[in-house]
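Note that one protein chain is taken out, while the other chains of the complex remain in position.
Now for chain A:
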Amino acid sequence: MIDLGPHALFIQLAWAAAGLVTLGLIAWVMIDYRSQRRQLAALEQAANARRRPAAPTPAVLEGAGVP
């Protein structure tokens, strides 16, 4: 292990802070990306479902005289 001298704790804390901030930023963009993709997929699915014509129910078919 490299000798960091009498101020080792300050050096270790500074590098730990750098690691924490870097990993935090990477986690933030990745989690946000997944969240936005999930929401976008759900909204597009809902929009597609609305566009598709609903299948006629038996009651509607009977009313229209369809045997």
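FYI, a contact is a pair of C-beta atoms (placed from the backbone, for glycine too) under 8 Å apart; a residue touches a chain by one contact, two chains touch by 3 or more; residues count from 1.
The rule we apply is simple: contacts and distances are computed from a predicted model.
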Per UniProt, the name of the complex member that is left out, chosen from "histidine kinase", "Taurine transport system ATP-binding protein", "Tripartite tricarboxylate transporter TctB family protein" or "Heme exporter protein C": "Heme exporter protein C"
Where the missing chain touches chain A, by residue: 2-8, 10-11, 13-15, 17-18, 21-22, 24-26, 28-30, 32-33, 36-37, 39-40, 43-44, 46-47, 50
